[in-house]
Structure formats: structure tokens, C-alpha cells
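Take a look at the structure below.
Note that one protein chain is taken out, while the other chains of the complex remain in position.
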Amino acid sequence: MPSDIPRSFASDNNAGVHPELLAAIAAANDGHVLAYGDDPFTARAVEAFRSHLGPGVEVFFVFNGTGANVLGIQAVTRPHEAVICADLAHINVDECGAPERFSGSKLLGVPAPGGKVTPAAVAERLHGIGVQHHVQPRVVSISQSSEYGTVYTPGEVRELAAFAHDNGLLLHMDGARIANAAAALDLPLRAVTADAGVDVLTFGGTKNGLLGGEAVVFFDPALAAEFRFIRKQGMQLASKMRFVAAQFDALLRTDLWLRNARHANAMARRLGLGLGAIPDVTLTQPVEANAVFAVLPRRAIAPLQGESYFHVWDEPRNEVRLMCSFDTTADDVDRFVAAAARHVRAG
Amino acid sequence: MPSDIPRSFASDNNAGVHPELLAAIAAANDGHVLAYGDDPFTARAVEAFRSHLGPGVEVFFVFNGTGANVLGIQAVTRPHEAVICADLAHINVDECGAPERFSGSKLLGVPAPGGKVTPAAVAERLHGIGVQHHVQPRVVSISQSSEYGTVYTPGEVRELAAFAHDNGLLLHMDGARIANAAAALDLPLRAVTADAGVDVLTFGGTKNGLLGGEAVVFFDPALAAEFRFIRKQGMQLASKMRFVAAQFDALLRTDLWLRNARHANAMARRLGLGLGAIPDVTLTQPVEANAVFAVLPRRAIAPLQGESYFHVWDEPRNEVRLMCSFDTTADDVDRFVAAAARHVRAG
Amino acid sequence: MPSDIPRSFASDNNAGVHPELLAAIAAANDGHVLAYGDDPFTARAVEAFRSHLGPGVEVFFVFNGTGANVLGIQAVTRPHEAVICADLAHINVDECGAPERFSGSKLLGVPAPGGKVTPAAVAERLHGIGVQHHVQPRVVSISQSSEYGTVYTPGEVRELAAFAHDNGLLLHMDGARIANAAAALDLPLRAVTADAGVDVLTFGGTKNGLLGGEAVVFFDPALAAEFRFIRKQGMQLASKMRFVAAQFDALLRTDLWLRNARHANAMARRLGLGLGAIPDVTLTQPVEANAVFAVLPRRAIAPLQGESYFHVWDEPRNEVRLMCSFDTTADDVDRFVAAAARHVRAG
Partner (left out) sequence: MPSDIPRSFASDNNAGVHPELLAAIAAANDGHVLAYGDDPFTARAVEAFRSHLGPGVEVFFVFNGTGANVLGIQAVTRPHEAVICADLAHINVDECGAPERFSGSKLLGVPAPGGKVTPAAVAERLHGIGVQHHVQPRVVSISQSSEYGTVYTPGEVRELAAFAHDNGLLLHMDGARIANAAAALDLPLRAVTADAGVDVLTFGGTKNGLLGGEAVVFFDPALAAEFRFIRKQGMQLASKMRFVAAQFDALLRTDLWLRNARHANAMARRLGLGLGAIPDVTLTQPVEANAVFAVLPRRAIAPLQGESYFHVWDEPRNEVRLMCSFDTTADDVDRFVAAAARHVRAG
């Protein structure tokens, strides 16, 4: 039907399914297997995860990022405990209150210039410990890559993990774009997760080319002991799980996860360079992963959206967010940059 | 990989994806569209639903049956209100407490011989109305077809709906197998839903051949006013929703929904006839949709499971449940019946 | 104001405050103390509890029975775990769904003729263990004395506790009328609690003469580790806690708890004997604590309620419930019995 719909920069989930992953789905569509994860595809995909993240990790497939974040947090908290995260964290502003609603835990937002939480910011929230009137911090949650498209270095994650652990907290990573981060750092997936002290990881698949599917990864199996029940009660247990698993298996047994992420990142760099060269356009964040944040003259925004839709991030500042995905082409980028230049000049 | 895995009768979700639906996914995998349902595929699929169920229905796609049931119920209840359902209802026994956990509403189980709730059974629970110590019944929930594979006639649904409405209650239908029920009755989908007074419907897709996806249908749009938020907060909002929608569109624009359901039902009839003819095997429920319930000699059960896995429904009674799906073949059935006869004789 | 309001048999919480407890409140009303339990009255009352129940118990004061039951259960469960209790248990029918709403845990009702749960009835619910689709039983909850005014013997409690522990469950006791039970058995409070294997106890005060106040008692301190936070978040932390504590201290340092309970029980026995002797009146439960259940001719019920209000327990059976309290007098009983005889004869 919509073969003439242009690729957009609105979000990396506006893309479809990578052809290799669609092929993996088709290949898995053979005969009957037990439902709910008791199938060979799921076992095989878990092994693929372990080859990247360590032999002892526990891996659970869920439907989407909200489910992965909420249930991963619920697994390691009690309702009177709290999660410290960036003010602008996806879990804090873009999940319609799901984390508080289902885990019961209060989110404590901290300022995170550039999108990254620091130990100093976390420390500001560590008061009232042991006092019954106050929620008790239990988890620090960070997004890798961040909501601003920036990337925590392994050292930064390690420092946060050490600080968290020293204070009796766990480190949760919302890795909806973990592949983009690893690609940006040119490091294996475990370098910024297992090896850096992360305790619970949302491993994103959808934004890296899957039809749909995320994984919750526990680096300490003890934290996962009850997760099967939490996932089922949390409405995130797929009956035909083989089709989520088969995609992750195809993503991780090859270098597809890396190819997709590298490509999206490269397109973002190209887009950033192009936009940054336009007079009156200012990039507001370093382009480290697959996002570009830029301030445009107000008059240029609506006409440019008319050609290719994207989201305004900060209305008063005229700051927009542009996301690249595995299927963004250099031609898409160049046409967008040209259109932007045209609308900026037209003002 | 597992091309030699035999088809089983353990559940109708052990099947894979119907080829026409996989083709619909592939056809939708073209370019970029907005995420979260603001895409033409979703709009088109909603129209397909309306052509079956009425022009005024509101339709929302979700990931799975638990999500559809829980959020559909949450949309029309407050936490101090209760849901009357069969003791053995899927929502009451097979969803790990998700309905109570997320809607807050208590489930009040009633006996339902043959799987079907009656007005008289509901009436038994209508006490304590207006008394602050007691939860207040607000919804009657029935499963169509039922957990025992039986089918409510339009008259039975109408009677339940009238009774519910007369008592200030709404009627929810868990239609995980609504297509099988309509096929069994040889009636249009609306005959046992919209036309029979159902207020909220879980419209099952996964068990009728989808890769994954269910719909929550509200026959009174006023009930749906806040559902977008409930779905998002309920962790059931798919980012790449076009792929759920495209499957439903393909299912409902053609007669695929009916072909799949009729076939599964026919296979169950064949299975029922075959098993029922074996001495010492007793069918315990009429075979109306795609399920067969039978009591087997205990000694025969494990060996038969060893050949083709299925679930024991009632351990003490030696009652087993066998489900047929869109891809069950006559040969599958005949081989299973032959194996059953062999193991029964072998005792 | 209402000095002419007659004492009624509607509930043991229709009584007021025992004068000695009101005096204890007045005596505690002296100067300033820290709020929220960090006061000497609370410390002293906890010691009074320990002298009865064991030096290692952890004791927390809350406002009411619903709060005590719900939070005590929440402390020892996760939301996917379940509580097995009598079908007619107060937590199951008279708390407006609070246990499910706040603990998340599903209640699994079992038949309990005479109000008492048996290991055999619990065993019926122990299936699906480890299966992710099903809630996982974690607690058995019993009421002592029961909703039918019957009393578990220490042996019965021990047997239930042993069965529970053998199956990985904990035993919760709703002791809203624990004093009546101990008085009925003529045993110390610990004989049917600590010594019988109870893990979590709701210790009732209000129905034994307090203005208001209950205690949650944990016999294993490890279970209480987070309870201060659960109580606060559960809206059950009294700021002026000294006044709840002072009452419990007065109740338990003297034999007032026992005097009150013995008196109420004795009045119930007198009432049972009186009513049982009326032709056409049948007692339906043995009178062991402070409750009398009786079937009356239907025509007699409303006129008798008109003289002295009480609740119909089972409408179709014409069964009524009559409760005696610490301040019920022999004269109250005798007048009621006379009135009952009159109305029964009048039919």
C-alpha cells in the first residue's frame, strides 16, 4: 500500500522490520511449538544473548520498552522504594506513569544536562534513608544512549554502578538504544553493561529493526527468581514467543545488531554535519548515537515538518529532535538537509 | 530449524502464523509510518472491524489476551467494583492475578457447568449492593467460546446482557476465540456481540492465526474515552502498530477469519468423533468450537502425551483438553486418534 | 447525648470504650512526646505484647482491622502470590476488596464449614505451583475466633501451620477477636499464636474495648524488616500513636483483655442458651466465643430488629448473627431472649 510514504526522522520506530528479521520470522513459522517461551527458538535466542553478555545472565522477552522498563524495575523494588532517574528520562515523562502505577515505586527525577545522570546528582537524592516518611531509593536508572542521543562511556557507567552499589542501590539501564551506544563506543555490548556493573538491562530490539520485542536482562540470576510471574501478571508474556525470540536470535548471532546501529549512527552524524553547516541552525547536543538535536528558526519548523514530519522537543526554544534508523539513507539525509536550508533561508 | 516438530493439540497458540497474515506483515513493511497507531494501516484495520461490528465501535489493538481483558475491564470499572465471571474463567485462573492487580477489581467466581455463566448464577452474587463493606459488581465477564469449548447462543448472550443492564452492570466478552464461536453458530461476528448486547469485547487474533495481536472493542464509544491512556499506561501500546493492524485487516477484509475458525472447529469435531468412538474414552463436553475435553484411562495419558503433548485439565478426573487450530490437518487428527486407541488398548 | 440508646447485638464494635482504657488515654495526655511511635508509651506497649507473645516479636500499631490484615499480608507477599482463606473470611467478603487492591495478591477462597479452614481444604488449592500462568499460594489466612464464632484449638492451628510451612506457605491469623478465642480456650494468648506456629498476627483491640487500634505482630522479625515503610505508605501510621499504645498497654499489663473477652463470651453463651430454648429457633453454630448464629422464623426477624438491631447473616436461610461485647449485660441478654420468644410466638 504505502510505497510512496517517505522515510521520516520523527522516530527510529517509524521504520519497519529489517528484511533479515522478517526472514527469521518466516523461517520460524514452521509447525507447532509450545507457547509462552517453552520452545527451541527461545532457548536458542537466550543463548545468543549469553554469548554477548555472559553465560550467567537471565533473559526474558517482552513486547515493548515500557513493559521491559516497568517490569525490570518492579522485579527489584518494593513499592516503598524509589527509582532515581533523569528528569527527562523516558520512564519519567513518556510512559504515562506506568512505572509508578505498576511497580508502585516513586520516580525521583534529577537534573541531567546532556541527558546523562551523574553520581553527584544521585547523591543529592540520598537523604531520608531509613526514615519511614520517605520513599527509599533502591534503583538508579539511566538510558543508554540517552534521551539526548548522548552515550555514557564505560567509565561513566562503572562510576555510577560503583556509587549505586556503595549506597545499597542497583543500576538499571534503559537500553532501548543499547546497540546504538555500543556502536558509537565501538565496544562489545557487554562493555557498557555486564562489565560496567549494570544489574538490570532493558535490551531494545524494536528501534534496532525488530517488528517488535525487547528483552529484560538480569546480570545476577537471583534478581530474576520471580520474573516469570511478574511478566505474566504484567501482561507481557507472548504466547507465540518464538517469533520474538527468532528475531533476537537473528539479530545477535550475526553482526546485524551492529550493522543496523552503525548505519543509523552514521546517518545521524551526516545529518548533524549537514544541519550544523546551515547558518541560523545550531546543534544543541553532540551527535554520538542516532539522534540530532537542533535549534531552528521558528519560521522554518512547520514548513519543514510539512515535507518530512519530526517532533519539536522544546517548543519555547525551537529545539527539534531528529532520529535516524537502520533504513535511513544518505539520500534521505541529504534531501532533508537541503529542505532545511531552503526553509531557513526562506524566512 | 524445527521442521520436524509435529503439530500438537496442547493449545491453539502452539500454531504459527497463517501464511496470508505473514504476507500481510511483509506487505506492510514498506517505508516509514508514524508509530503508535497514527498510521494508515491502523485506520484501515479499524474500518475492517467496523464493517463487521458496526460503524460506531471503537477499536484498540493490544499485544495479547491478558492485556486486552485486563485493560478492557479496567476501562469500565473503578477498583472497588467487581467482575462476576465463571470460576474457571481464564481471567480468574490463567492470568496470574493480572485483572485484580491492575484493575484493582475483585473477581467473583460463579459456578459455570459447561463453562457458561447464567443469569441465575450472576444473581447469586448481587447482594450487598450499596453496602460500603462489599465490592460492588459492575461487570459480568463471559468467554466466547468458553473455556470448555462450548458456545453461547445469541439468545443466551442477549439474556445475560439484558440481565446485566437491568442490574446496572456491563457485559464483557473474552473473545479470545470469538471467531470459533461465530463459525460454530454460523452467524456473523456481530450476532453474538454487538447485536446481543455486549459492551466490551476482547477480539482474539493470536489463536486464529496471527503472529500476535488482540483488539479491545467498545460498542459504546463513551466507554472508550480514556482508553488510549489506559493502554499506554497498561504497557500495551505497540510502537510499530501497523504490523498488528495489517494482520487484522487481512483477517477481516477477507473471509480468512472464518476459514481459519471453521477449519479448527471441523478438526475438533473430527477429533471428538474419533476419540468418542474409542471404548473407555468419554467426551465430557459437547464439541461446539475447537476444543475437545475427554476422560481417558489414566495409564494412557502419559504415553499419549509422549507422542503428542497436550494438557491434563483435571488431574483427579483424568480429563484432558485438546485444542485444534487453523493448521491442524485431518491427518494430524487421525494419527492422534489412532495413537489414543492404541494406548487405551495397551492398558 | 444518647444515653438512652440501648445496647445492641449487631456487632461487638457497637460498644464504646472500656472505662479503664479511656482512663489510660487520659493518663497519656500529658505533655509532648515525639510522634509516629518514637515515644515511651509505644515502647512500653510493645513490651507488654512481648510479655504475652514472646520477647522476639515485632509489634506495630495501626488504626483498624482492615489495615492490619492488608498490610500484614502485604509484608509477606509479592503481588503474584496468593492468600488461601475461607470463602466467608472477613478479608474475602467484608473489606471491599482492600487486600487484593493494596497487596495485589489474589485471595483464593476455600469452603470452611463452621468457619474453620482445614489443611485438606488448603491442599485443594495447591496446584499450578511454579506455573507462570497461576498465582502462587504464599499465605494461609485464618480468623481466630472465626467469622462463625468458632475457635481453632491449638492443635488445629499447629496442624495448619505445619501444613503451611511444609508447603512453603506462611500462616496469617486475623485475630480481630483473638482475646475471645484465648478466653474460650482458657489458654494464654501465645498458646494459639506463637506456640502454634502463626507467622503474622492481626491482634484485635477495637472489638475488645479499645476506642480504636489494632496491632500487627510478626513472630519472625525478619518478616518485619520493611514494615515501617509499608505502614506509612499504607496510610496506617498514627501521628499521636501514644494514645493507641497506651490503650494496648492498659489492656495487656492487667488482665483486662481477658476480663473483657470472658465476659463477652459468657454473655454469648447465655444468649445461645436462651435462644436455643425457644421453640422454632435453631442455633446453627456452636457458641464458642462471643457470637451466636441462629435461624429464626422469618416473621420474627424484622419485629425483633425493630426492638434491638442486628444483622441477618444469610437471608434465604433466615439465619441471623448476634454479637456480644465487653459491656453486654445479663439483663440485655435476658430482655432480648424474651423479646425473641415473644416475636416467635406472635407469628
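First chain written, first letter: the chains are A, B and C, and each begins at residue 1.
Assume contacts are C-beta pairs under 8 Å (C-beta built on N, C-alpha and C of every residue); 3 or more make two chains touch, one makes a residue touch a chain.
Remember, predicted model here, so these are calculated numbers, not experimental data.
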Out of A:Gly97, A:Pro119 or A:Pro154, only one touches the absent chain, namely A:Gly97
In the whole complex, of C:Phe243, C:Trp257 or C:Phe293, the residue touching the missing chain would be C:Phe243
The missing chain sits against chain A at residues 79-80, 82, 93-97, 100-101, 104-106, 127, 132-135, 315
Note that chain C touches the absent chain at residues 1-8, 10-11, 13-17, 19, 22, 25-35, 40-41, 44, 63-67, 70-71, 95-98, 101-102, 206-207, 211-212, 229, 232-240, 242-243, 309, 325, 327
Where chain B meets the left-out chain, the residues are 36, 78-80, 132-133, 135-136, 226, 228-233, 237
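Simple rule for what comes next: only the chains that are shown with their structure count from here on.
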Using C-alpha atoms only, the most centrally placed chain is B
Dist(centroid_CA(chain B), centroid_CA(chain C)) in Å evaluates to 42
Between the Cα centroids of chain A and chain B the separation in whole angstrom comes to 33
Chain-centre distance (mean CA atoms) for chain A and chain C, in whole Å, is 50
Flagged in chain C as touching 2+ other chains are 79-80, 132-133, 135
